[in-house]
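See below for the structure under consideration.
In this view, the complex is presented without one of its protein chains, the others remaining in place.
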Amino acid sequence: MTTIHRPATPAVTRVGAHSAPARRRRGPWRFWPQYLAISPFYVLFAVFGLFPMLFSLYLAFQRWDGFGDMEYVGLDNFKYLVEDDTFWLSLRNTLIIWVFSTVPMLCLALVIAAMLNSAVRFRGFYRIAYFVPNVTSVVAMALFFGAVFASNFGLANAVLHWLHLPEVRWLSDPWGLKIAIASVGTWQWTGYNAIIYLAGLQAIPGDLYEAAKVDGAGPVQSFFRITLPMLRPVILFTVIVSTVGGMQTFTEPQVMIPGNNTTPNTGGPGQEGLTMVLYFYHQAFDNNDFGYAAAISWAVFMIILLFAVINWRLVQRRED
Amino acid sequence: MSVTKVRIRRRGILLHAALLFGAAVSLFPFYWTLVMATNSTEDIYRFPPKLTLGSEFVTNVRNVFDSIDFFGSMLNTLIVACSVTVLVLFFDSLAAFTFAKFDFPGRRLLFGILLGTFMLPVQLAVIPQFITMAELGWIGDLKALIIPAAANAFGIFWMRQYIKGAIPDDLLDAARIDGARFFRLYWSVALPVLRPGLSFLGIYTFVSTWNDYLWPLIVLTNPDKVTLQVALSQLNGTHQLDYSRIVTGALLAMFPLVIMFTIFARGFIADLAKGAFKG
Partner (left out) sequence: MDITRRRLLQLGALGLAGTALGGLAACGDDDSAGGGATGGDSKELTLWYWSGGLSKKVLDGVATQFPDVKVTMAEIGGTFKEKLLTTMSGRSGIPDITGVKGEDISTFLAQEEQFLDLNELGFDKVKSQYLEWKWRQATTKDGKVIGFPIDIGPTGLYYRADVYEKAGMPTDPDEVSAAMSTWDAFFDAGVQLKGKVPGASMVVETTAVFDMVIGQGAKRFVDENNKFIGDQEHVRRAWDLAVKTLELGINAKTPGGSQDFNAALVKGTLPSVIGAAWLALDIRSAAESTSGKWRVAGTPGGPGNYGGSFLTIPRASRNPTKSFEIISWILNPDNQAQGFTDAAIFPSAPATYAMPALNKADPFFGDQVTIKVFGPAAEKIPVAYEGPNDAAVKAPFYTQLSNVEAKGKKSDEAWNDAVSEAKKIGERLGVS
């Protein structure tokens, strides 16, 4: 196939430059194919994505118990939120769990990807073995990990016992509980991220490494000077997705922490496992306080947005 | 010379050892789940835990089949998962292609709104979504699961990144010169190149739809028409936690996914690597 080289002008990425001048439309009508292309998505999105979002924003300024009338209360929900110690506790918990889960996960993923890149044999088997955890349902896995970390009969304590280390009451201890919750996410998503990194690694042309070797660069140097920068867009994707997903941790604490009829969905002893979304759920469906719950979720949204932007800035230092 | 060879071989063995260990950690829960599914609940409570397979599998499976309509709900889940995957692949790739390769007024704003919804807790949408479904008359119908899922922000985010890397502008230009207009560019030029990215998105969508729990639980009010995860949740009695039954149910539900994944994985993981990540 012959490639025709056009002068690289910005016009290249703009549509509308039909070679045949048969129809030339004015203004935004030029873009009708684009709008049409995104419209199936956006129509669905408007009804099923945007509408709930706007409804919940509206709801955050009301008091509603799900049945009766909504009562307008202005900023009351938000004022209460700012002074709500439980909310700030849930924020702290969420952040700690997120760090416990995401940092090891992404580092491990990178290491695994690097190893997979070098290994030649059984590559297919490894890829499948590492990715398979992602195929399981979170509910099932949270139940499973709940059993692993059980104090009396869990596998975790059995291993500690075998290593002659003191046993931990995982689901009651503040740090143990967070580690237990974080480990579910780590187990499920490390392989997934590793595969993504692997793809990114394989896209890096080998000549770059050759050239570096010629210049006398060692493996560590080439890792930091070549690999990481080339991987940046991929890393950005995984960091953003992990941030957004990790800060919404809900299923693990809800399922793993033993239920109590009197105080359901409250994050266990001392509420150490209460994440923001779990707190939202508790307010909405246990306390029937939908207005306040909506306010909480918008606070969650702001916080996630903040962290996503911070992470974006950190990773994407130079936007081209 | 031979020293280097030995060194390379030793490094190779170390590498494989490390990878094998990781794979074992990754796969261990599956084995453990199998152990629990083949034992009775009381065996599971033993300490130190029993690590070997038991003989209760058939009993447990029979228990599960007696308690819930396993195959009926699996069929429903299959219908939903397949429909959603097809819709998502089509709508999302079309929209992502547009966002990635074309500039038009409002592009930034529209994309921004999209990313925004990504960040709202999913559970928040439950009540307004339910009300919408009530207005549309879709309560209890599988449509309620399929149609909203087609508007998948993650899918667009992923495809956009992928397209940016995988489709060079030259390719589009060449086609344009040959007279291709927008939809042709999408269908004949872009889609073939996007196959690896699409298979990744396809598998991901299929799996997450299969495992979706909260929304189907709420909206499928007709007990004869539920998905697998909803049916399984009935095994989770309020008071009793018959653990072996729950685990067996979860294992059976996972089975089709794992099989499907193993068949298609080689293909898509290999393809994924081919599709350059340059964006």
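General remarks:
Each chain carries a letter (A and B) given by its place in the written order, and its residues are counted from 1.
Criterion: a contact is a pair of C-beta atoms (placed from the backbone, for glycine too) under 8 Å apart; a residue touches a chain by one contact, two chains touch by 3 or more.
Bear in mind the structure is a predicted one, so any value in this text is a computation, not a measurement.
For the omitted chain, the shown partners it touches in the full complex are A, B. Considering the whole complex, the residue from A:Leu54, A:Cys107 or A:Leu228 that touches the absent chain is A:Leu54.
Residues of chain B in touch with the missing chain: 41-42, 45, 47, 105-106, 109, 126-128, 130-131, 133-134, 137, 139-140, 213, 217-218, 221-224, 230-243. Although one chain is not displayed, its contacts with chain A can still be listed: residues 27-29, 46, 50-51, 54-55, 58, 64-70, 80, 85-86, 146-147, 150-153, 169, 171-174, 257-264, 266, 268-272, 285-289.
Here, only the chains that are shown with their structure count from here on.
Centre-to-centre separation of chain A and chain B, using mean CA positions: 15 Å. If you check the complex, the residues on chain A that touch chain B are 1, 3-6, 12-15, 17-20, 28, 31, 33-35, 37-38, 40-42, 44-45, 47-53, 55-56, 66, 112, 115-116, 118-119, 121-122, 124-141, 143-144, 147-148, 152-155, 157-158, 161-162, 187, 190-191, 195-196, 198-200, 202-203, 233-234, 237, 241, 244, 248, 250-251, 277, 280-281, 284, 290, 293-294, 297, 300-301, 304-305, 308.
Interface residues of chain B facing chain A in the complex, by the touch rule stated above, are 12, 15-16, 18-19, 22-23, 25-27, 29-30, 32-33, 36, 44-49, 91-92, 94-95, 97-99, 101-105, 110, 113-114, 116-125, 127-129, 132, 147-148, 150-151, 153-154, 156-158, 161, 165, 169-170, 173-174, 176-177, 179, 181-183, 186, 207, 210-211, 213, 229, 233, 243, 246-247, 250, 253-254, 257-258, 261-262, 265-266, 269-270, 272-273, 275-279.
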